[in-house]
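Right, I'll just put the structure down here and ask away after.
All protein chains of the complex are present and in place, except for one that has been dropped.
So that you can tell them apart, the chains are marked A and B in the order they are listed, and the count of residues begins at 1 in each.
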Amino acid sequence: MKITDIISALDLKVISGKSGLSNEATGGYVSDLLSDVIGNSKEGQIWITLQTHQNIIAVASLKDISAIIIVKGFIPEADTIEKSNTENIPVLGTDLDTFNITGRLFELLKKE
Amino acid sequence: MQFSHKIAGGDFSKAGNVASAVKKVLRQMNIDHSVSKRVVIALYEGEVNVVAHAYSGVIDVDIDETRIKITISDKGPGIADIDQAMEEGYSTASPKVRENGFGAGMGLSNMRKNSDAMRISSVPGEGTIVEITNYTKPDPEKNMIIEDLGREPFVKELR
Partner (left out) sequence: MTIKEISDTIDGKVICCEENLSARVEYAFASDLMSDVLTVEKENIVLITGLANLQTIRTSEMSEIGCIIIARGKKTGEEMISLAKENSMTLIECPHSMFYISGKLYKAGIKPIY
């Protein structure tokens, strides 16, 4: 499913990485532990996390994550935003918590 | 009632032991649950901060009829910019800390939210002292002073 469609369906805010908005999401991954994302995430997944530091971009890039959703209205650091633009990784935001946004994304992707 | 506990920096296997011990004491003293829960959460975060960032620390607990005052002092790198450290999301945590489930940059703000008064002072290169106070019963005099001053009961000192 297109990231842009997911953004409208879930009312997500586009924080940065706009050049990556044409990515396709193949599924979702929920984790706040970077080593876990590195070890277990799959290419194309949307990553849902509370982490805001710049390392999330390095990890997302490494694993070909289609987009990152930062929850609870948290705002990524300036470094993170800058890197996401360079790496073309959309950083999206929601005020909802992880369980809530994941539940909705799960439903959305299941319909595909 | 007063007691003290020492804690070692870097030892995540013991992080939370003091908070848990204090939780039991507060329960035995029949402290109101809504008060004790906040104390325990603030203390736990403070304890984890020492384990995550400092070399060693001491937690002093002082309980009387009106308030629970906890002082967490550590020997460690200290905090160069307290305002920045208090921001939610700001963290100086190491990868080891993050892999233990901490380091999201919420510790100090959780402490502030869960205490009635908080005082933090730090000397970079030496260490940090955080003092949190929770009132067990509403103390009209104290509350009035805080309200009169029209500012949040939070004090920071950077020497």
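As a convention for this text, contacts are C-beta pairs under 8 Å (C-beta built on N, C-alpha and C of every residue); 3 or more make two chains touch, one makes a residue touch a chain.
Computed from a predicted model, the values in this text were never measured in an experiment.
Touching the omitted chain from chain B are residues 12-13, 15-16, 19-20, 23, 37, 40-41, 44-45, 48, 100-107, 110, 113. Residues of chain A that touch the chain left out of the display are 27-33, 36, 40, 48, 50-51, 72, 96-100, 102-107, 110.
Just so it is clear, only the chains that are shown with their structure count from here on.
Distance between chain A and chain B, defined via averaged C-alpha coordinates, is recorded as 33 Å.
Every residue of chain A that touches chain B in the complex is listed here, in rising order: 32-35, 50-53, 74-75, 77. By the touch criterion stated above, chain B contacts chain A in their complex at residues 88-89, 91, 95, 98-99, 101, 104-105.
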